[in-house]
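The complex appears here minus one protein chain, its other protein chains still in place.
As written, the chain order gives the labels A and B, with residue 1 at the start of each chain.
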Amino acid sequence: MKTAVIQFPGSNCDMDAVKAVQSTTAGTAELVWHTTKDLSAYDVIVVPGGFSYGDYLRAGAIARFSPVMDAVATEALRGKLVMGICNGFQVLTEAGLLPGALRQNESLQFRCEMAQLVVENTDTPYTRSYHEGEVIRIPIAHGEGNYYADDATVQELEKNEQIVFRYRKEHNPNGSVGDIAGIVNKNKNVLGMMPHPERAVHELLGSADGVRLFTSIFTTWRDAHGTR
Amino acid sequence: MTWQALIYVTLKGSVLDPQGTAVTKALHAMQYTNVHDVRVGKYLEVVFDADNEQAANEQVQAMCAKFLTNPVIETYTYRLAEVAS
Partner (left out) sequence: MAHGEPTPQQVQEQKIYRTFGLTEEEYEKIIASLGRLPNYTETGIFSVMWSEHCSYKSSRPVLRRFPTTGERVLQGPGENAGIVDIGDNLAVVFKMESHNHPTAIEPYQGAATGVGGIIRDIFTMGARPIALLNSLRFGELNDAHNRYLFSHSVEGIGGYGNCIGIPTVGGEVVFDNRYTHNPLVNAMCVGLIAHDKIATGTASGTNNPVLVVGAKTGRDGIHGATFASTQDPHAKERSAVQVGDPFMEKLLLEACLELIDTGKVIGIQDMGAAGLTSSSAEMASRAGSGLVLDVTKVPVRETAMTPYEMMLSESQERMLVVMEKGEEAIAYEIFEKWGLEATAIGHVTDDGFLRIVEGETVAAQIPVTALVDEAPIAYRASLRPRYLDELRVDLPVCQVASSMKDELVALLSRETIASKEWVYDQYDSMVRTETFVRPGSDAAVVGVPGTKKALAFVTDGNGRYVYLDPHQGGAMAVAEAARNLVCSGAQPLAVTDCLNYGNPEKPEIFYQLEQSADGISRACEVFATPVIGGNVSLYNESHGIDIYPTPVIGMVGLIEDVKDIMTSDLKASGHALYLLGDLFAGLDDGLGGSEYLLMRDPMHHLDYALPTFVFDDEKGVQDVCLQAIQQGLLHAAHDVSDGGLLVALAEMAMTENKLGVQVRLSPDHALSTNDLLAVFFGESPSRILVEVAKQNEQALTSLATMHGVPCVRLGEVTKDSTFTVYIDQDVVVQAPVQELESAWRGAIGSWMNG
C-alpha cells in the first residue's frame, strides 16, 4: 500500500500522518509536494492537517486551487481512498469532494483537547475495524471545525449513511450540525474528519484509538490487492 | 480600464454567526441596548482591469463565486467603480 501525504505550503501535520501510516500498517507513506500533477502511483491519498496558505481568506480556500488538487479529484473519482484530516477536511469541502463547509467554532476559540467520538458507521473502508456505536478518544485541534450543511444535505447524509463519526452527545466541542465530526462521500471512498486519528496511535499520546482507522484502510487495500 | 471592486462577504442569513452574536452581546453590555443584530464579515478591495463595466461585473461575480466566498455558508455584495490606472 503506497500512501501519498499531500504537502501544501503551511501543512503541519504532514509528517504526523506519514509516521502514523508507517507505524500502524505494513504500507509505505511519503510526502508529495502540492505542485505534483499525477497521483496515479498511490493507493491512498491523505490531505493532512495544518494551516495551508495560512488559512488566509478561508481555511482550505487557497489550497483547493493547488495543482495537486485536480489529481486528488481524479483519483477520488477512480475510487481510490482519499482522506482529509482537519485542514484536509476543509480543503476537500472547498474542493467540492465532500458536501458542506466548516465554520468557525461556536466558542470563537481554537480548541485542542481529547474528543470522544461515536463511530456511527462501520461499513466504510475507514471504520471496518471499529464496532458500531463504539466511543473512541481522538484529539481535536481546530478553530474552524464547526461543520455546516443545510437541512436537505444533512438529511441526504443521514439517508446515505455518510455520517461516520459524531461527537458524543453533550460533548460537541465546536457546535457542528448533528454533532457531526466526520463524513464520507456517497461512494464512501472519500473521508473528511476534523479530529486527528494520526495523533492517537500510541498510549503515550493519550490514546491509541486512531490505530484501527489506519488498519481499516490497510485491510481494505489488502482485500482488494492481496498482500504485496 | 481599471476598476476597483469593494466586496463585502458575510455569512448567509440562515447560518449562525457566533462572532456577530458575541459582538451584539458586548454592545448590549456597553449599554447600546438599541442594537438588534450584528453580522461580522470580510471586506476585500480588488483592483483589476476590464474592458467595460459589464465585463468588470462579470469578473467580480465569477471571482466571488469561485474563490472569494464559499457559497455553502457565505453571501456577498459589492460596489464597483472605475479608478485611475
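Definition applied: contacts are C-beta pairs under 8 Å (C-beta built on N, C-alpha and C of every residue); 3 or more make two chains touch, one makes a residue touch a chain.
Nothing here was measured: the structure is a model prediction, and the numbers come from that model.
Here the chain not displayed is in touch, across the complete complex, with A.
Residue-wise, the contact with the chain that is not shown comes from A:199, picked out of A:103, A:199 or A:212. Counting the whole complex, the residues of chain A in touch with the unshown chain are 9-10, 12-13, 15-16, 19-20, 49-51, 53-56, 109-113, 139, 141, 143, 196, 198-199, 201, 204-206.
Just so we're on the same page, only the chains that are shown with their structure count from here on.
With centres taken as mean Cα positions, chain B sits 30 Å from chain A.
Residues 11, 14-16, 18-19, 22, 67-68, 70, 72-73 of chain B are the ones that touch chain A when the two sit in their complex.
Across the complex, chain B is touched by residues 57-58, 61, 65, 93-94, 100-101, 103-108, 148-150, 175 of chain A.
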